[in-house]
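For this depiction, one protein chain was excluded, whereas all remaining protein chains were kept in their positions.
Letters are used for the chains, namely A and B, taken in the order the chains are written, and counting of residues starts over at 1 for each.
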Amino acid sequence: MTAAETTPPRSTMQAFRDGLVAAWTSVFVLVLLGNYVGIGALAYEFGFSLNWMLLSTVLVWAAPAQVILISTLNTATLIEVALAVTLSSVRFLPMVVALLPMLKTKEGGPGRLVLPMHLTAISVWVEGMRLLPGRPAPERVPFYNGLGIGLLAAACLASVIGYVLAARLPTILAAALLFLTPMALLMSVSRNSKTLIDKLAFGFGLVVGPVLAAHKVGLDLMWTGLIAGTAAYVIHRIREAAR
Amino acid sequence: MTMEPYLALLLLGVLPSEMWRWIGILVGRGLDEESEIILWVRAVATALVAAVVARIVLIPPGALAAVPLWVRLVALAGGVGAFYGIRRSAFAGVLVGEAILVIGMLAFGG
Partner (left out) sequence: MNMAATMMEIGPIFALILVGFLPNEVWRVLGLMLVSGLDEDSQILVWVRAVATAMLAGVLAQLVLSSSGALGTVPVGVRVGAALLGFAAFLIGKRSVFLGVLTGELAIVAGALVFGT
């Protein structure tokens, strides 16, 4: 018998609180906090207001997209920023498609899935995929909402801390704080790069990006993604064909 | 003559109508990890994130600009090396990268 069958069903509020607790005790919360402290500092350094940064965290809820916004909105055209953000967030489609069916119940309409949909981000999704199967179906939506809101709230708090610290720390520590964002992004991509194509894409991106930026190519982020990513993909296909 | 109006034309004219067909194809193939389209898209997104990282390190804002370029690059490389060297530990990578940065700043710049 699974845990879902032996324990009595929990109410919506209880399931929601379970989600919150799961969020704050998960391994991912540390990574998230590190990421968002860095984002807060970045937002300060690029001249955005604290409120804008908090709004971006709640509305966008995706670290790579937010970093793109913060680092390019001041100088790039809106079209370029939109394209880069769009490309960086494609993974949400398969993530939502994989996870949301676990939340569907016979009675509920799609309206109740809107909040879980928006709360879906990497850390929320990974923990959700891990923990939702152990929950009885009626509890899953409030649990996932608790999970998402818990992580989102932690991220907001971290971002405020990062923002304020960046304003007050002496130069050396502020520089270290700013360096946190590229390091955190680097680490998360490295961790997810188990296959050759991922590593190639990352390596090519590191090389092609600065080249395009130095030549002041318009839409350089988008072109870097397309050129470097396609090159990695082509090499992957060639190797697959050679097998 | 800028490319942007033509790019916008391409996107606005094609995407809203074609997108549903493409999604249908994706779903038909099962949207699984091995789908070639997903693989290509992931490669493009990964390259994009790499470019963003490079941009921050090479065109640094505020306090980070006070760090000499080579210190930033060495710190980056050191962090990646530590990650692969120490059981793929992200924590180690960040720690080593930051440490090199701070030491580099104390010794050489800032």
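We adopt the following convention: a residue touches a chain if its C-beta (ideal position, glycine included) is under 8 Å from a C-beta of that chain, and two chains touch if they have at least 3 such contacts.
Being a predicted model, the structure only gives us computed values, none of them experimental.
Asks: Which of A:Ile39, A:Ala62, A:Ile122 or A:Ala228 sits in contact with the chain that's absent?
Replies: A:Ala62
Asks: I'm checking contacts with the chain that's been left out. Which of A:Ala15, A:Met95 or A:Val141 qualifies?
Replies: Only one listed residue reaches the unshown chain, and that is A:Met95.
Asks: In terms of residues, what is the contact footprint of the unshown chain on chain A?
Replies: Looking at chain A, the ones touching the missing chain are residues 48-49, 52, 55-56, 59-60, 62, 65-66, 69, 73-79, 81-83, 85-86, 89-97, 100-101, 104, 110, 113-114, 117-118, 120.
Asks: Spell out, residue by residue, where the missing chain touches chain B.
Replies: On the chain B side, contact with the omitted chain comes from 1-2, 4-5, 8-9, 12-13, 15-17, 19-20, 23, 27.
The criterion applied here is as follows: only the chains that are shown with their structure count from here on.
Asks: Report the inter-chain centroid distance for chain A and chain B in whole angstrom, where each centroid is the mean of the CA atoms.
Replies: Averaging C-alpha atoms per chain gives centres 12 Å apart.
Asks: Inside the complex, what are the residues of chain B that reach chain A?
Replies: Listed in rising order, the residues of chain B that touch chain A are 2-4, 7-8, 31, 38-64, 66-67, 72, 75-76, 79-80, 83-84, 88, 90, 93-94, 97-98, 101-102, 105-106, 110.
Asks: Spell out the residues on chain A that touch chain B in their complex, using ranges where they run on.
Replies: So the residues of chain A touching chain B come out as 31, 34, 42, 45-46, 64, 67-68, 71-72, 77, 79, 84, 87-88, 90-91, 94, 97-98, 166, 169, 171-191, 193, 197-198, 200-206, 208-210, 212-213, 218-222, 224-230, 232-233, 236.
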